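Okay, structure first, notes after.
Complex shown without one protein chain; remaining protein chains in place.
Our next item is subunit A:
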Amino acid sequence: MTDGDMNRPANTGPSVLPAQRTSENSFAGLGGVSSPDTAADEFSPRTALPSVEVPTRTAPAPAPDVTDAPGEPLPRKRRVGGEGYFKAVTTVGGSAVLAIIAAIALFLIVEAIPSLRANKENFFSYLKWNPNPLDDAHFGIASLAFGTVLSAAIALLVAVPIALGIALYLSHYANKRVATILGFAVDLLAAVPSVVFGLWGREYFAGPVTDFSVWLNKYLGWIPLFSSETGFGHSVLLGSLVLAIMILPIVTSLSREVFMQTPREHEEAAMALGATKWEVIRTAVLPYGRPGIVASVMLGLGRALGETIALAMTLGSSFLISWSVVEPGGNTIAANIANSFGEANQQGRSALIASGLVLFAITLIVNMSARAIVRRRKKFLAAAAT
């Protein structure tokens, strides 16, 4: 019996709540009366459910002057007011997003068409980028798209484990003061402008990365990624590492937020089973945070795919599909737009816009597949609701 049963509406006359198990004795309950002398020796807590005495109460009689005639009408619905205005504002905001996206897509498509018509090569398979000659345009997206995806993938591969490690350290291991200071430092990293990252990567970070590339090539050169025929320098590896540093803060702070929101009761459930700290993280924190981790990684990936100036400054601007990440070279769609825009004529700019359209599509596909991953997870959880 729960407390609620004791507060049932008043019955008329004395009564006894039905006992689930046979019992002859009554004894102290929440609202009952202590009667230590009543059948104490027969009392057995295992089988006896105490009957509860309900004090005599009489239901109030209806007031004599009450008629069945309808009373005051209920207040009418308000037609205009703050409610309506606010709804309008939010609706306009929501639709504006759709309108802007449609406008961008339309702009990209319309502007790209002239150059694509003039192109003498297959846009999707050709490697080089030479769109400016009016009657002799040769350009394709293949090497740029490859470079974009490759550098973003390597950046994610490097950044995500480190970012998740930092996030877990901040949320579960570090004491409050260290966590505050470190969290602030991570946020500071996000505040560095990308052009500064580009300068730093090109002028300073290139040195250590070149040394590291030489080392990689010496010991792991048999892996195509680390083979080199043309030496080392401003390579995909350099660009990707700079990119990794740039997406580190966003992945870290988002996943940290998610980890901190893990319900205490889930962590305690794991602890009560004898889980160590790492095991608590594995059984309670990471599964709970998975959709959030995916979302933060996708935001990081979005930034990596679109990053322009830092990569334009650190990559070697080649137009090859090469798996080697240590050779000087590499290029991305965004970096190529930054590098080629200055010398592009009208047709060249149209070609660059066509490449922008491809970048737009890549980002869209990445985002949609991420959502699909999260949704598959949700399906399992949604089954819980049925």
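Here are a few things to note about the model shown:
Keep this in mind: a residue touches a chain if its C-beta (ideal position, glycine included) is under 8 Å from a C-beta of that chain, and two chains touch if they have at least 3 such contacts; residues count from 1.
Methods note: contacts and distances are computed from a predicted model.
One chain of the assembly is not displayed; among "Protocatechuate 3,4-dioxygenase subunit alpha", "NADH-quinone oxidoreductase subunit D", "C4-dicarboxylate ABC transporter permease" or "Phosphate import ATP-binding protein PstB", its UniProt protein name is "Phosphate import ATP-binding protein PstB".
Of the options A:Ala105, A:Leu189 or A:Ala269, the residue whose C-beta touches the omitted chain is A:Ala269. In the full complex, subunit A touches the hidden chain at residues 1-3, 5, 20, 27-34, 36, 40, 43-46, 48-50, 263, 265-266, 268-276, 279, 283-284, 287-288, 290, 377, 380-381, 383-386.
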